[in-house]
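Every protein chain of the complex appears in place save one, which is left out.
To keep things simple, chains are lettered A, B, C and D as they appear, and every chain counts its residues starting from 1.
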Amino acid sequence: MSDDHETTESTESDGNSDDPLAERWRQARRITDGGQPAERGRERDQDAPHAFLLEDEDDAELDRGPFQQWVATSISNPKRAYRAMFYTATIFFLLTTLFPFYWLLMVALTPEGQQQDIILTPNGFNPGAFIEVFQTLPFHWYMFNSFVIATASTVVVLVVASLAGYAFGRLEFPGKTPLMLLVLIISFFPPAAFFIPLNDLFNTQFFALEPITGDGTLYNTPGAMVLPLSAIFMPLAIFILTTFYAQIPDGLEDAARVEGTTRLGALFRVIIPLSAPGVATAGVLTFIAVYNEFFFSFLMTDGQPENWAPILEGILGYQGQYEVMYHLMAASSIIGVIPVAILVIVAQEKIVSGLTAGALKE
Amino acid sequence: MARVRLEHITKRYEDVTAVDDVSLEVADGEFVTFVGPSGCGKSTTMETVAGLTRPSEGNVYIGDDEVTNLAPKDRGVAMVFQNIALFPHMDVFENISFGLRLRTYDDEEIRRRVEQAADVVQLEGMLDRMPDELSGGQRQRVAIARAIVRNPDVFLMDEPLANLDAKLRVHMRTELQRLHRELGTTIIYVTHDQAEAMTMSDRIAVLNEGRLQQIAPPLTCYNEPANRFVAGFIGSPSMNFADGELVADGLETDNFRVDLDPGEVPGVTVGDAVTLGVRPEDVHIASAAGDLPAVTAPIEARTDVLEPMGDEVFVYLLLAEEAGRSMAEDPATASDQLLMSVTPDTEVHEEQDLEVVLDRSKLHLFDSASGEALRHGLVERSEPESGETSKAG
Amino acid sequence: MARVRLEHITKRYEDVTAVDDVSLEVADGEFVTFVGPSGCGKSTTMETVAGLTRPSEGNVYIGDDEVTNLAPKDRGVAMVFQNIALFPHMDVFENISFGLRLRTYDDEEIRRRVEQAADVVQLEGMLDRMPDELSGGQRQRVAIARAIVRNPDVFLMDEPLANLDAKLRVHMRTELQRLHRELGTTIIYVTHDQAEAMTMSDRIAVLNEGRLQQIAPPLTCYNEPANRFVAGFIGSPSMNFADGELVADGLETDNFRVDLDPGEVPGVTVGDAVTLGVRPEDVHIASAAGDLPAVTAPIEARTDVLEPMGDEVFVYLLLAEEAGRSMAEDPATASDQLLMSVTPDTEVHEEQDLEVVLDRSKLHLFDSASGEALRHGLVERSEPESGETSKAG
Amino acid sequence: MAADTDESPLTGGTDHPAESRERTGNPVVNRMENLSEAAYAYLLLIPAFALLALIAFYPLIRTFVMSLRADETRGADPLGGFVGIENYVDILTGNARLARQFVDVSLSTSFPFVELGVPLLQQALFVTLGFAVISVIFETVIGFGQAYVLDQDFRGRRWVRVAIILPWAVPIVIQGMIFFLLFQPEVGFGTDVMQWLGVFGADPLADSRDAFVIILIADIWKSAAFMALLILAGLQSVDRSLYDVARVAGASPWQRFKMITLPLVMPALLVAMLFRTMDAMRVYGLIESTAGCTTVPSLTCLVVEAMFGGTRIFATAAAVAFATALVIGLIISVYVFFFRDTEGGLY
Partner (left out) sequence: LGRGRSPNTVVMTGATDFEEILHTEDGEPSVQEALWDAGLDEDVRVELQTVVSDSVQRMQEAQSTLQAGRSPPDIHMMDSGWTIPFILREQTTDLSEALPDDVVSRIEDDYLEDALETARHPETGNLHGVPLFPDFGLMLYRQDLIEDVGYDTGDWATEPPSWEEFANAVADARSEQGLQYGYTTQAAAYEGLACCTFNEVMTTWGGGYFGGAENLFTAGDRPITVDDESVLDAIRMMRAFVHGDDDEHALDGYPQISPSAIVQWSEQESLGPFADGDAVAHRNWPFAIDEAGSDDAFGEDLGVMTQPYAVSEDEAEFEGVGGTAAALGGWHLTLSPYTERADLALEVLEAFTHEDVMLTIFELQGFLPPNIDLVEEADPDEIGPIARYTDQIQLAGENAISRPVTDVWPEQSALIFQEVHAAYRGAKAPEAAMTDLADRLEGSEQEVAEQHGG
């Protein structure tokens, strides 16, 4: 995990360590600076563990075993204890979050009808499930639909919520608190509360829509999902962005405005980039939430992939009335989830570094 | 064209009045420096000019236009911010070129201008650093470059040189002056450095507690301060003050008296409280003051502390023996103290008794109550003077 | 006890060496000021003392302990940061009391100390403001108060007074000196203000490009600079330099010559390139230099620009007629220029021809190649001098 | 020195005159620029509120009107006559046409003065409140831990981040399926483990208490990542130099956390908790796909069952939806109260 942290600091030398174990520890402990938030000025942290090392090695007594030695030094140097805690925590989190996935994989690999007593290994081995998924249903099509819908909703949400977040976070105006609460109200209601009127609305024929959707209704179009899902996930985005935008010092916005941006320009050139972690997080949360949304996804299309049915319909498609193709559901969710999670993370890092142009290098 | 005019500007925050009815006009191409104690409203005033703060009352004009409600981007101003305010997500090049990139310059032109500006502030070779990889002074230079690269009508500079070393500061000073001369830009400048204020400005505007005290050319402020506040604020070290009372033939302070004809001091009569002011460099050792045309009677004093500054030495003089006095008290306000500045080769030691005289042509009189200046220089008087040191404790 | 010792400290960033093999020792209770051009590594050096930056090489000692790897909190230092860095979520009181609240002081004690500190920095009545409601100078004062309230062994102050006006700065200066005296704290200080550096410090450490140039008492740095860099850096305006060549009986520069015996200059021989340095205040108008014991031969010059500063006037002298010369060039490096400072009552105008002499006792000689100082003051020589102005362009 | 160029910097060779004070750019933008702060704010809020009005407020009003009418299980018209708040009264008195009741307590004269119609875990209100409080507390703590780990700089951090966020990317159906299968004695070993720990009975998915715990675990597994992401974003936007100041001032890691990290992250944390609470209060899909709404009835369960249960009781469904919103609104006011006290908070 840490074996090549040597990238920038080639100047480090620690004369007296030839012991490979000590070397490993040295590198392990370079990861970061104990329990404290790392990542300031990136140089410093890389130096820090090096520094512990020098100290540790000065104290090291050669006749102790590595473990006792470690214990002894961690008592004298609590940073080691922090480091150990850090690893413990990381491993714990990794295990707990990943185990269900591992298990899901085992379910996927277990041939149909043998889903009994799966513990750590599959009952049988049937990687074909990952192909069968696509043979049974055009799962990729559902994924594509979900992707389009999630992307569109995320864009709508980020733009609209950025404007609102700016107003709430950085401007003073009468009625601010009531309006914020009004935004929030939508999140008080179970989605079902919106369903009947929206179902009517989206099945009403609007003349203006006819050239776009054919029959003039929004049903079976991405719009029938993008609109409600944008609205439903917008309060979260507004609140996140409000919080982050509010924390950008006024001076930077002032500087941008004097330099010649409009207020809106300052929002897009300075405030949004500086809130990159918040914006990216709002985007990721919205994207994933839309991608996985249950209620409207299920009811706003007729379930046909060609009619923009999302991934949920695909997954449910493997469920028979009396029998459930668990292995296919498992395989399809792994297929559906992992690329998205990775994509989202990579995108998030790109967003953050794109928006900040390297200011928050990781 | 790029005249800046403030009309009765007032800016109130909840419990503070940051700027209080300030009116002033900066001519096109003029270089005006705002000075005043910390928190007196300098930055706030600049912000109203830039359009970042809407004044609670009053109007702002730039050129012939009322701009009170105009957006900052349309005012043609560039500003160096006191808190520097670099965009942390952009490298030096992007920071400097930010304003240009908002306009329709081609890349070529942008790069050329940025490089020139970086040259001026000596940032060559750092264009691709991020702000957090710069030292304090380097950041400030980026901020300056960001403003000058844009070539606006009006420059607003809020302590642009605060983090620079003396040498670079002199360099930047001359660069800014040259810019000013060559571009004819109007510049409003804030500094706490007297040398900067004195050398660069066409006029100095002295603010205190949000109010404009005086706006005049530097030497006028130095030599003919409008009131006691300005007199004390301009000049470093500060002017010496001695509170006194106008008597029939002179001014009597706790420790000495100065002959003068009260009739020649406008606006006051005998018996009024009048404060005498004299700058440290106008206090001379009596024995070495031979070449001055008019001095006061010698004043007996004892040196307290000597502060050698290299090119001059500050001598703290005690006028009356007193217990418990420490150097910590501001000499300018302690009426028993007198600060004198002498050249480093003057023969003077600590704890030495000597007699000093004041240069009559450089004395200032202020109304003790209002602080208004009454008269600068007593030298027209032709009759010989005879000072006497008071014995009062 | 709170001695600070740096041993061969080096700090490298990716492409910059910010601090380069600096060793120095600050005695317990000493007040040392770091000066140097922007970006020379002052802040970085302080950060290694504070423990915020681990040096790439070298060791730091505080008291008798090696602290290179010790966490900042265990070093007993307090620091005023150059970028001020107030906690935005705390009001002034909470900012100042931050360090105290980390320890087991009772509320009473905390309030008392905070109020004292606020008093020192003149922030009374602002304790419940948030940082964004303060002016630049007020913020800086909060940062100072935050450091002094803690009463640590070692103070690190990175330009603590940069945003303060002259008067407050003098006040803070004396306050800090008093603190220093009363608490016996070791103080390491960074400033760009020469006056501050000269008056407050026991010793000044001059840094350039990460290397320590000289560490010595202020007047030593001023009068006996270790090398040309220090000579040029200390003193404002800067020393005049003239590059020349050592000839049999003197030093010949482009525009004038100074008689001297090369044998009395250690380390160089005839024919070597030697630079002459003289401070502006040691240049005198020939006609008024009667009382100086030893001066050079008169040098013909023409005044260029006059810069009145109130208590003195800077006169830029041109030694050779040349086209296209502008004031913008740094007079200290342009060998055809000479800067002179005179008292304001001296009779001198722009564009006036006059003769000036240099005070021989204040001349400095530097090895042109290495920049090392060769000799300070030529006054021991008894033979009369004869200068001549060179015509060279 | 620097300025040795012949050309004067910044003027030479430029054909751009000094900037003028004319308004530049698009007139619409300029109009916006000169709006007062309040007008500008309202302008920026228009898109958001337009969308909300169409998709949220209009349907809600219609739903509310529905809740004031009678149910009609036959015929083309889904609603009967106007009955005022009768539906609400039925809901709050435990007389609604619902398999599980919203709340079913009555006051009695003997200690403890309340009488349960059915056990607490069969009353939607208490199930939901219990679920929300417990899950949000755990998710906050765990999410903070995860965010803290992710905020460290270490190699492979990106992948750890993927791992930690992964549960959040799992569709609820699948989340439900995983935990359903894990606790299906035939398939998963979850029941065995929990039984061995002495926590669960033999059929946890059929037992209200055990199923409640399972749903909690499932929710925490998935949603801690939500908290972690938001808190991480908060952590990342803290100005690092403040930590320097604190370190020099002598703050231990814990003190830095308490006095700097926590307060500065608090706004983001509160947003995360606020939305997690609202989400948790609306939990449905997870329940439906594991233990079922009968075993663990949540408020939204009631709404969905009423609306989609097959018997057309839309009016009751609408009333339950509004009652649910009311409950959530009350809980949220607690947060609003906290927001007020938070520096950099929203109000």
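Assume contacts are C-beta pairs under 8 Å (C-beta built on N, C-alpha and C of every residue); 3 or more make two chains touch, one makes a residue touch a chain.
Because the structure is predicted, anything quoted here is derived from the model rather than measured.
K.L.:
Using the touch definition from the top, which of D:36, D:311 or D:333 touches the missing chain?
P.N.:
Considering all chains, including the one not shown, the answer is D:311.
K.L.:
Which is it among D:63, D:128 or D:184 that touches the chain not included here?
P.N.:
If we include the chain that is not displayed, D:184 is the one touching it.
K.L.:
Which residues does subunit A use to touch the chain missing from this display?
P.N.:
Those residues of subunit A that touch the unshown chain are 113-116, 136-137, 195-196, 199-200, 202-203, 214-215, 217, 219-220, 298-299, 302-304, 306-307, 313, 316-317, 319-324.
K.L.:
Pick out the residues on subunit D that sit against the missing chain.
P.N.:
Missing-chain contacts on subunit D: residues 70-76, 78, 80, 95, 97, 99-100, 184-187, 202-207, 291-292, 294-295, 305, 308-313.
The rule is simple: only the chains that are shown with their structure count from here on.
K.L.:
Rounded to the nearest whole Å, what is the centre-to-centre distance of subunit A and subunit D, using the mean of the C-alpha atoms as each centre?
P.N.:
16
K.L.:
Measuring centre to centre with CA averages, how many angstrom lie between subunit B and subunit D?
P.N.:
Roughly 57 Å, centre to centre.
K.L.:
Where does subunit C touch two or more other chains at once, residue-wise?
P.N.:
Within subunit C, the residues that touch at least two other chains are 13, 52, 83, 88, 328, 330.
K.L.:
Find every residue in subunit A that makes contact with two or more other chains and list them.
P.N.:
41, 247, 249, 260, 262-263, 274, 360 - these are the residues of subunit A that touch more than one other chain.
K.L.:
Taking the touch rule as given, give the residues of subunit B at its contact with subunit C in the complex, in rising order.
P.N.:
Answer in residue numbers: 13, 35-39, 42-44, 82-83, 133-138, 140-141, 158-159, 162-171, 174-175, 177-178, 192-195, 198-199, 218-219, 222-223, 232-238, 279-281, 307-311, 326-328, 330, 341, 343.
K.L.:
What residues of subunit B sit close enough to touch subunit D in their complex?
P.N.:
2, 62-63, 65, 67, 69-71, 73-76, 103, 105, 109, 112-113, 116-117, 119-122, 124, 148-153, 171, 175, 178-179, 182-183, 185
K.L.:
Give every residue of subunit D touching subunit B within the complex, in rising order.
P.N.:
Checking each residue of subunit D against subunit B gives 1-3, 5, 7-11, 13-14, 16, 18-25, 30, 33-34.
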